[in-house]
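Take a look at this one; I'll ask things after.
Only one protein chain is missing; all other protein chains are in place.
As written, the chains take the letters A, B and C, and residue 1 is the first residue of each chain.
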Amino acid sequence: MIPGDFQFSKPPKNKLILLGVLGSIGFIVFAVIALIATFHISSWIDKPIVFAGEAPDQPIEFPHTIHVQELGLDCTFCHTNVTKGASASIPAVNLCMSCHTQLGDGSTEIEKLREIHAKKDVIQWTRVHRMPDHVRFIHEAHVKRFSGTRLVVEKITDSTNQIRLTEAKTIKAGAKIGETLDIAASGTCSICHGDVSKMHKVEQVRTLKMSDCVDCHRENDAPTDCTTCHY
Amino acid sequence: MQEHIQLNQKEINDIALSSVLETPKWWLPAVLISFGFIVTGLAAFFYMVYHGLGVTGLNRPVFWGFFIVNFVFWIGISHAGIMISAILRLTQAEWRRPITRAAEVLTVFSLMAALHTPLFHVGRPWRTYWVFPYDFSRGVWPNVRSPFVWDPSAVGTYLIASTLFVIICLLPDLAIIRDRTTGLRSKIYGILCLGWRGTPRQWKMQTIVGILLSALVLPVFVSVHSIVSWDFAVIAGVEGWHSTIFAPYFIIGAIHSGVSAVATFMVVMMWIWKGNDRILRPDHLDAIGRLLIIVATTWFLFLFLEIAFALFTLERPEIALRELQFFKWPFSGLFILFLLTSYFIPVPMWMFKNVRRSLPLMFISTILVNIGMWLERFLIIIPSLARKTPFAFDWGSYTPSIVEILIVTETFAFVIFGLLMFSKFFPLIPLFDIKEGMVFRDEIKIGRRTVPASIRE
Amino acid sequence: MGLTRRQFLTLIGGSTGAAVLFQACGVPPEELLVESSYEMPEDMVSGLDNWYATTDANSPVSNGLIVRIMEGRAKKIEGNIDFPINEGKHSAVCEASLQSLYHPDRIKGPLLRVGNRGEGKFEEISWDNAIDRLSSELKKLKDSGESAKMVFATKPLNSQINSIVSNFTTSFGGNHVIHEPLEQTTLKNAFQVIFGDKKIPKFDIANSDYILSFGSDFLSTWISPTEYAKAYGQFRQGNKTRGYLVQVESRFSSTAANADEWIYTKPGTEGILALSIAQVIISEGLADTQIINNLTNNDLTYLDQFAPSLIASKISDPSQNTEEVINKITKIAKELASHNNPLVIGGGSTAASTNGFFNLKNIYLLNYLIGSVNNKGGVILNPDPVNISDLRQTETSFSDWNELIKKMNNGDVKILLNYGSDPWYGLPDSAGFKDAIIEGNNGISNTSLIVSFSTIMDDIGYMSDLILPPHHFLEDWGINTPNPAPGHEIVAFQQPVVRPFFENRGEYLGTKSFPNILLSISKDPNLNLNTNFEGEDYLSIIKSKAKNLFDSGKGTVGLKNTKDFASFESFWNSVLQHGFWQDTNSKYKNKKSHKLPQFDNLIEEPNFSSSENPNKEFYLIPFESYGLRDGIGNSSLPWLQALPDTMSTAVWKTWAEINAKVAKDMNIKEGDIIRIASNFGNIEAIAYPNPGTPTDVICVPLGQGHLGGGRFSEKRGANILSILAPLNVKTSGALAWASTKVNITNTGKWRRLPKFENDVSEFPTDYEQHIIKITRYDT
Partner (left out) sequence: MANPSWGMVIDNDKCTGCNACVIACQSENNIPINEEDHFTQRRPIQWIRIERYWEGEFPNVKARFIPVLCQHCADAPCEPVCPVYATYHNDQGLNVQVYNRCIGTRFCANGCPYQVRHFNFWEPEWPDSLENQLNPDVTVRTRGIMEKCTFCVQRIQRTKRESEKNNTSIKDGDRQLNPACVNGCATDALVFGDFNNPESKVSKMKKKELGHGGHGDHSDHDGHKEHDEKRGYHLLEEYGTHPSVVYLKKVDYESKTVEKH
């Protein structure tokens, strides 16, 4: 109220509006980027996967396509422990050799396997699905829960990590919405692992972040008490 | 009684803007030194994160130490700003005018210091964001029963409100600087002052916002330290904490320490900016001194009540705690120091008008209060935890480590650094407020005497 | 998206600030791999666990154990619920043996000394080389006709290993000696005299209603603490009436702390107190006349010089009220006689004063006086074990070791083999063993070869020339007849529950089964040993023993009778599954030949070594803490090092218990480092003043002060055994380890005593007082 303190002239109105609009847009963009970045970095830090579709190279190329699709082997043929205990278990070299002593001559990958077997060595696979130490995931309980359940196909989308779609795909190609399906024991694996039979290199299809687990648990009336998985 | 010093507007502008428009020689070294402390403190913090909290002196019974003490201390200091600006504004105490800005800025920086202390305190600082309700996927939300969830919301609200307060009061002053500088600086100040042109409508809005904020922030003001006190008071298992009078006790303690800090800050301002003594005058200190006598005595009553209530039941663990607090070395020494510094030395000093108007004595006495109030928090937290449980088997003690001391120093350096930076770019004395005061200036009659309006309340 | 996680990580990792934060949350590299094993045995499947029954045949008391195996690794040890001795319980020592299996400093292969002896410099050699060296040295000795100059030292073993060692040594012509720091020779001699049998009887604590215990800390360390603790639980709250426990001891041990009444006696005077109790019982005619006559030569005034009024001042501390002591003795005597199932036991420091034999004899004779031998709740004698494994036949006492050390100095010991014992650590300095090993008579040791079978670089290993690391007990076979047995015959079996941890180090390195090493040496044709082992290797010997059991047709395995097994194979499998064979019908049979001795009617006072300043001397009582025990083997395990001691909660260090009032008078506070000096040396320990320790006693735990033992025990604390006086217990020749007197000086240094109890200025009391008090009146 003291004259003489301020000597500022009034700016043109359209300039003011432009500044205001630019300012607000800039702020919103900044806020959104900051939020997304925070969320992503924080959720990435100790989680198994950041971006879906990451299929690591393995020391020996193991095509699930051939073994599952063409030969029709069941998952439990190699991952024997999956119906018995917490871990699905990686098959021993001996198990591979029960077939490959005879089969597969001439393939470089199988020669690698035979070499390892001859040296009585172990194969160091690159882990694809990893749960952090503070998570107890029991394969057996999940397989038991899902095998033999019936469900109605509700929606079919393109995303591979939609639980109902993967189930439907496994059970019956081209299932229709509204159709009722039974899940076979071996079909349960693909609920989380995707259709491994079609994978040349195994990749992780679900995020396997905690939200993923919790959503599924809620959907299926499974316990969501923390001690179910964390102890 | 001091006479009025009538200043014209140019004088006011020159005095108040001197810090912004000219850089004193000591400014850069001071900034560098405080920045050095900040860097050291942060380095200590990263060292602590890397090695774990083992590098602190914390141990099994005493899980909270220097960091929480410091947190409470800075929250306490932050109560000065609202006390001075909001309450005194609402009660129309004229003498507040030159010191409002300083008090508010002190509030903002001490709140910032307080807010990053919990980050030092927790075991996994990179997870601290979990106390905010952000988690949309896991469905795990913060526990709203925990005072540690109330804390960030209360302190956050308080910080936003105080920052708004500062900005609102800064607008006219920024416009003045804008018009006294050229080039880029002028442009920046131009943006910052949000197009202030001093129109009557703007003045009206600014005044209304000021009053509204003052009124609205009062509940926050009360809640912040109440909530901080509940960090302790909700725990039934710790003797010396589970007290029902903690909330008002903490608030009045906060005002005690906060107003003292403002007084200290005022003295420093009067020392280091020449010409300030024509705006910030000893009668302001006089007024603050009188206010402090009231506050300190009220606070002392609460202190007495707290101890009296605690010992009233004559429970064994409580007695053990008080025994430790009052009679066992080193707490006994600290307790005596605390009583002397926070009440028994400063309050009798303030009784004398000469003391209230003497810069060095006010400086010493108010610094003493804050040393005492820091000790008060220490004496509430540490001995209580050391004698936490009735299981004498688990009693312990606590000695801070060098890392903790460095990190605590960092918060002090941070506040000083912030104030220095602020003083370089913004006037610490609210020009418009003083000019407004000149306009409202009056003399009133008390009995036969005519006294300046600045102490009319 | 072309960005993989790894690239993303690298990108982020570029900034150092973030690196610090992410270091805490990154995925450990080993978790990014998953392994296909070569083969997949049953117990290697990830995520599945199995429990296997076994036992520790090397420990003096074999407890039945079950071990949890997961992915080929032992994860947890618990007690075997069917095993009649420990009944599913286990002690901290059993539990912690996992850590000796996976100890980071475990010896990974045979070692040969390269520096001077005692320098601790070794190089790894192959097993063939190592065994060749040993057998060629043995051959040299044999060829020169000095076979007797070979000495094989072991710890006390009840198992097959003992017979293999004895057999090996005897056939070579050498000496098999036993070493144990706190030896039980006196105790066994007393059993021989009183019960006619050296075996330790079963003390039926569970069914007893009144226990009078002299010096034996049976709840934490004495003989078979797990068994006794299990029975103690029953004794306290399991029976209709709650048992009453009186502990007579010179130290406030954990048993004394748990006792309903603790009576302090001066060290070594327990036998006098026992006789005084006997005097009251006899003079008041509270026992069977026939028994009294047998024990006292038909003379009712036989023990009159032991009347409580005459001996009260002799046994008690001057600060105690003599009249009170007299009343106490009389009261205990009357109560002892009036209870239905009383029990008297003794041991520990009682046996370790120079009159230890006198003490024990008269203490255990009380059992006959009150008629509790072979009765419910009393002393139950064990039957002779089935003849499949030699019980601890080999016995050597401290006096034998004195002889041995003399021989060593004279050059009559050329080769010293050592398994499981540690004479370097366990013998007092004054015995001269250390000098004999390092210097001998003429500055050079006469013992040219010291071979140690150590899993870890223990003290004797440090001094050895050759170290042959044996398997851990979880990796090896074994068979054992527990001593004490549970009142009937029992044979415990030990099986390898995990593959040897170092087996992937190759054929020539890693560990080997100790008995198999001896067997392979004995087969060396150059040595021409005339051994009579019942098998080619250790497993076949054990199987042949099991075959004997199967052929005898007696006893049961699990719930099945031995007779009912179709074949030996099924019997063998069942034995391994259950971990033991037992014959509950085999009870002790009275031996006609045994003649009961009589009470001593002369006071035998204990002798003590004097100290420099007799006016201010303390009795020194070394004791075993629950975790470390005698410190051989246990002190290298971090779990046991960090296990709070029962009374002081102290850990990791050597501390000295001292009475709080005395300490205050001497201006000693907790954490002060005090020097404890006997005439034979001195050690430094951290003072722990407490209200429980008697005023004229200093108690120091064993277990620390090792030269070696890996990172957790090296050069930690002090070894109290080193300053003991070389006094013998009369008649048994054992080391009288509780007969040293010491002086105490404050060194002025201070360090915080590491203990679990937090620091409190006063001694904490349970303020809630959750104790039910019952007033007792004299009967």
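The definition used in the following text is that contacts are C-beta pairs under 8 Å (C-beta built on N, C-alpha and C of every residue); 3 or more make two chains touch, one makes a residue touch a chain.
For clarity, every value in this text was computed on a predicted model and none was experimentally measured.
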Omitted chain - touching chains that are shown: A, B, C
Which of C:L182, C:I200, C:L219 or C:I621 contacts the chain that the document leaves out: C:L219
Selected residue (touches chain absent from view) among B:W26, B:F63, B:F309 or B:F327: B:F63
Residue of C:V34, C:A96, C:I125 or C:I521 in touch with the missing chain, whole complex considered: C:A96
Chain B residues that touch the omitted chain in the full complex: 51-54, 56, 58-61, 63-64, 118, 121-124, 127-128, 130-131, 140-143, 145-149, 231, 234-238, 385, 388-394, 396
Touch residues of chain C, complete complex, unshown partner: 24, 47, 70-71, 73-79, 81, 86, 88-92, 95-96, 98-99, 101-104, 106, 219-220, 225-226, 229-230, 232-233, 236-237, 242, 244, 252, 254-255, 257-258, 260-262, 264, 317, 319-320, 324, 327-328, 331, 501, 626-627, 638-644, 646-647, 649, 651-653, 659-661, 690-695, 711, 751-752, 754-759, 763-766, 768-778
Chain A residues that touch the omitted chain in the full complex: 132-136, 138, 140-141, 144, 225-228, 230-231
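Following the convention adopted for this analysis, only the chains that are shown with their structure count from here on.
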Chain pair with the higher count of C-beta pairs in contact (B-C, A-C): A-C
Chain centre separation (chain A, chain B; CA means) in Å: 51
Sequence positions of chain A contacting 2 or more other chains: 45
Multi-partner residues of chain B (at least 2 other chains): 126
Chain C to chain A touching residues, read off their complex: 1, 3-5, 8, 12, 22, 25-27, 31-40, 45-48
In the complex with chain B, residue positions of chain C that touch it: 17, 20-21, 23-25, 757-762, 764-765, 767-768
Of chain B, residues touching chain A in the complex: 9, 13, 126, 129, 134, 137-139, 172, 175-176, 178-179, 190, 195-198, 200, 203, 432, 435-436, 439
